[in-house]
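Here the complex is missing one protein chain, while the rest keep their positions.
Naming follows writing order (A, B and C), and every chain is counted from residue 1.
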């Protein structure tokens, strides 16, 4: 199904209705930066559970998607770092949460492979460490590489700066991080933005994410972190 | 060796002196668009030969790097399409030129792998065709992929739009094409640009290629195509 | 054999027929040759976003004044429509390979009844290179072939098996020629429509491939329509 040319501008509560129990959700952000706070809060509010969360980190237990973990809505986390959210480690140790850790450069390449139609990538990162366990090791020109496989999700929640009504996106500061890559790797993609402009108001040379990847737009809300990022 | 913080702004003739006989050179562009015409003309003028040319196509025999082929300076071409330059096909048929053809999406991923430190990528493109010959085929979740290996070069000649003195680059229109990726995949990278601005004049959110990848800048010259692209 | 048609009419007819295949919002990549003409016939109520391999998303018609900083994959000048953008080649092919392009329309040298496509080289002749074709046919959600029904010498192009080097295996979903429209589903070629000036027997005579016939078999759509 083709996506809509003119994207609906939804409330956060409406937008996250596409996320059903048991789905996988990929969420942008790195530490405090570039998290779609308004969308994540709506997802916390919805109480939808049994989610697989794919995100660089699990933030803090009372911040962003860290709340999804703390709230017991997540059954599995795929991330590169979870140390700042005490609940992630606690639930994992208690056997309540499945945890898949990836080196951060591998994490972003796996998502890109998922969005770009690649079957995997070979990286030298993790060779000779526990990351190697259970993975195919290929030797190219005498150097060892791990075969890392694609990651995709049912839904992506990302954070951008400006959008136009066709869903074209720009990014601001270090909020950019994983968001542009994550926009490629889910069946349904919602972008939270500072503002929505008319079609043609963004310079086509400055657009980072083409609108053809986006399903819906949400304007950032009034919560503490949404206002600061 | 670290690159210079403030990049030298050179004449095209000076800039291409880094290219010695037998070297590999990666050159930006797609058909007429985004070729560093001034740099390429200087390389033609220099007469340096035995080059391996890595470029999407070989342009036309009297246009851009197509002239390098026509002029007999190239011993091997790695490209996705060479049909518009009669000399490429002719020299190949006569045994004077080695030719390695890649599907275009594979071509850009191989260069990116070379620039991004990946050992290779798995692509479904080319499975069941002659492109598969001599390559490792891996099956992931029941689907076949070809393992495609990285491409790098000694020198990259790329075309951008604006630069600042630290080598940060923006791109314009369809001139962008392979240029940003090629900037990552050579030991020495020269960018031909419309203009060179002072440090701080480019918006850090709009820079596409970080200056840390660039060695030298050349302002586009006055030839027919350089003026039109 | 069906009556021969004027070459320009053939090209326009095929393009016109294929232009009916799209849905509002479809992202479409057009190859060179007949496929390029498809954009002239998109119905007014259908908004199609044209993507080009070299990095335009939202490409529009050729400008009044050519500017080589805005070209298509074939080198022809284009405009970028409001809401369009430019992407680098890695993202362009990420869009293509990643299933973000709804359809691609390409020419063919040969198509097999199982959807194999040969459209990039003829051994013994100069090798042009596959360009982006192999990625497009593997990645686009729907591969539509725009081709004359036979070669200029009258040889069949829709075959049991391709004899030329393949672009990809089992990828073609729809074939439109000047005389007929075929679908390929689950490795099975089916004749859906035939042109008004031909018959089923004539189609069989110029089609080497085995195919089933849709019931009802209808007249080719849009053959005599005005340019949109």
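In this section, contacts are C-beta pairs under 8 Å (C-beta built on N, C-alpha and C of every residue); 3 or more make two chains touch, one makes a residue touch a chain.
Everything numeric here is computed off the predicted structure, so don't read it as measured data.
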{"item": "Which displayed chains the unshown chain touches", "value": "A, B"}
{"item": "Touching the absent chain when the full complex is considered, from A:101, A:149, A:196 or A:219", "value": "A:101"}
{"item": "Chain A residues that touch the omitted chain in the full complex", "value": "30-33, 56-57, 79-84, 86, 89-90, 92-93, 99, 101, 103-106, 108-109, 112, 123-131, 171-181, 208, 225, 228-229"}
{"item": "Hidden partner interface residues of chain B, rising order", "value": "1-5, 112, 115-118, 164-166, 168, 184, 199-200, 202, 204-205, 207, 210-213"}
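In this text, only the chains that are shown with their structure count from here on.
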{"item": "Gap in Å, rounded to a whole number, between the CA centres of chain B and chain A", "value": "32"}
{"item": "Chain B and chain C: spacing of chain centres that average the CA atoms, whole Å", "value": "30"}
{"item": "Mean-CA-position distance for chain C and chain A (Å)", "value": "36"}
{"item": "Of all residues in chain C, the ones touching two or more other chains", "value": "80, 86-87, 90, 93, 96-97, 138-139"}
{"item": "Set of chain B residues in contact with two or more other chains", "value": "109, 123-124, 171-173"}
